[in-house]
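As you look at this complex, bear in mind that one protein chain is not there, while each of the others sits in place.
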Amino acid sequence: MANILAVVEHRQGAVRDITYELLTFGRKLAEKTDGKLTGVLLGHNVDNLTDNLKKHVHRLIVADHDVFKDFNGDVYQQALADIIKKENPFLTLIGNTAFGIDFCPSLATHLGVPFTTDCIDAEIADSGIRVTRQLYDGKMDTHMKLSESPSYMLTMRSGTCPAEEGNLSAEMQKIESPITTQPSYKKFIEYIEAAVGDVDITKADVLVGVGRGIKEQANLSMVEDFAKAIGGVVACSRPIVDANWLPKDRQVGSSGKTVKPKLYIAVGISGAFQHIAGMKNADTIIAINKDSNAPIFNEADYGIVDDLFKVLPALKSKIMELKK
Amino acid sequence: MNFDLTNDQKMLQEEVRKYAQTELAPLAPEIDKSGEFPWASIKKMAQLGLLGVIVPEQYGGSGFDFVSLAIAIEEISRACASTGVIVAVNNSLTTYPIVQFGSEEQKKKYLPSLCNGQKIGAFGLTEPNAGSDVAGMESTAKLDGGHYILNGTKRFITNGGEAGTFVVFAYTNRELKHKGISAFIVERDTPGFSLGNHEDLMGIRATANCELIFEDVKVPKENILGNEGDGFKICMNTLDVSRIDIGAQAVGIAQASLDEAVKYSKERKAFGQPVCNFQMIQSMIADMATQIQAARLLVHYAGYCKDKGMQRFSKESAMSKYYASDIAVDVARKAVQIHGGYGYSKDYTVERLYRDAKILELYEGTSEVQKIVIARELTR
Partner (left out) sequence: MDLIVCIKRVPQTAEAEVRVDSSGKDIVKDRLTFDMNEADTYALEAAILLKEKFGGTITAISLGVADAEDTLRIALAKGADSAVRIKAEDFGELDGFKTAALLKEVIKDIKFDAIFTGCMATDDSYYQVGPVLAEMLGVPHATLVSKVEVSEEKVRVNRELEGGLIEHLEMSLPAVFAVQTGINEPRYASLIAIRRAAGKEIKILGKEDIPVETKTNSTLEELFVPPVGKRAEILTGSADEVAARTAGIIKEKGLI
């Protein structure tokens, strides 16, 4: 019987999608062994969040305190250390997000619990845990066995287990917060919203996403022309922003914007999972890439394996013809 | 016998490659098209120490040897042939003769600004009626008090349109034939100096290749390199060094051609399979790779001869330049061939590489001149 604990991730008053993915995944894993899934919600004035959460877990632990008003990895670490020691779960699940990654490795180390990060799957095997992870820019998968232990901790990559509707009605257990002040050495000050640029890519119906494949900044103008022809907006993957070719507000992906356009045309984007995370919910995805093995073709609806510098101008002229 | 690069050469190669592939390669097609002299890249390369690779540190240089210079030129040229020759000219045709033949005052005065990117150098040797035949030059410099009065026209001068410091050759005494030629350091802002035609070249199009016109240019007496009559010796010794770098440039262009050809042959499919599976393509690729390896070894060996302090390495230097330029043109041609019709299109890098390669057989001594140098060394 494997009892599983999952940490609820929420920010600025809203539960984040990764939470429901974790809870769906955790519940399935727990129920396979007749175990229970317990959710842990650390927050302040979060009563409005609990109704939906309760549908996804067998039990919901809530610590309500203003120390949890905003996120501080060290506060989470200290509170969770206390809760995990008391609960003694077989497995603790955390999202592999900016939130989870800031406390899971140090928390597990602190507790002496074997852990690993950025898993895309996990199973209970031979009374231990076996995970699937991705290596080498997503080009390889690996199976890894965690060292034998009564307790484990994992962070799960977002988007690897689709969230399902919950049908449980968990009991809720309010606990005293194990921690009441932020540590003096690490204090949360504020969230700073991303600068708003001239274009809001989250509002566009058609996005043309560009990646490393466009080779150089000068080629952006060709993509801009194409986007204009199709009535869309240019977005991009992280390397383009790192190179300062486009502003941060055009970035699609886990560290950029999540978009849901009617049409996403991925141009020269190989499809790192961080990028996929931001655009996979587009209605239609068309990918143009020279490399037939590029992971983007596993997400796209239509793929063109060819030189983007040949395809894009051709596509532009066909679209212009159809517009006439 | 040891083929290993030293630690610093290995690091230089890695770092220059990274810089050139990241920063220079993306600009190469642009400046090929526009012909714009890449000043921004030059300033950056100055910071990295690429403009005075062999110049001693006390004059603002990097203090590396000639093999290292060849490695740097190869990597820069692999990314952008225009930038490669701009840098080669500054290093081996401008700073080198000043380091080797200049007085202490000249070194202090001219080397720092050529190393720090304030100025770029050029080499004024070729004339409208004197290329391979150096002694056929018509430029003259007459001593008049504290100055030489310089008259003449130089043609096909790489960096000419943008350079601030020129090493210029002219007769101080025509009677003495080649022994009457002298070398001068001439600054751009000297009255009487002007630019002539800007050459519209087939390749290396961003090199500010320009005609230089000297009309009663008053060059201070102290700007003579060495003594009166040393010019021919300085010129020949300088070309011995610079030909190694043209060899390196050739290896860089050839390597870029091979890189493109291999990549394309794996991507391009015909008759249901990648064209790299076809023996005719494989034959070309094998030839190209072998030619490049041989050329690179010749270039490194010539640099090694210079570094070792060999007095005469004209043969080694000429061999490296002759062979490397010969194979660079051939390798670039094969790269175009492997690309088929696409290779003839400006959409593909090999089209530029083929144009860029051709100059290698022509400048700093044509291939025919190299063969004369080699044969003369063997028969003298």
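We call the chains A and B, going by the order they appear; numbering starts again at 1 in every chain.
Keep in mind that, in the parts below, a contact is a pair of C-beta atoms (placed from the backbone, for glycine too) under 8 Å apart; a residue touches a chain by one contact, two chains touch by 3 or more.
Given the structure is predicted, the values throughout are model-derived calculations rather than measurements.
Listed residues A:His10, A:Lys36 or A:Lys257: the one in touch with the omitted chain is A:Lys257. Of the candidate positions A:Gly138, A:Pro178 or A:Gly209, contact with the unshown chain belongs to A:Gly138. Note that of A:Asp51, A:Glu123, A:Asp200 or A:Asp242, the residue touching the chain absent from this view is A:Asp242. Checked against the full complex, the candidates B:Glu15, B:Glu105, B:Asp133 or B:Glu368 give a single residue touching the omitted chain, namely B:Glu15.
Mapped onto subunit A, contacts with the missing chain fall at residues 11, 16, 71-74, 96-99, 101-106, 108-110, 114-118, 130-131, 133-147, 155, 183-194, 205-206, 212, 230-231, 238, 241-242, 248-249, 251, 254-258, 262-263, 270, 283-287, 292-293, 295, 297-307, 310-311, 314-315, 317-319, 321-323. Within the complete assembly, residues 6-8, 10-12, 14-15, 18-19, 47-50, 53, 57, 62-64, 72 of subunit B touch the chain that is not shown.
As a working rule, only the chains that are shown with their structure count from here on.
Each chain gets one centre point, the mean of its Cα atoms, and the points for subunit A and subunit B are 52 Å apart. Of all residues in subunit A, only 215-218, 290, 309-310 touch subunit B in the complex they form.
Those residues of subunit B that touch subunit A in the shared complex are 26-27, 30, 267, 347.
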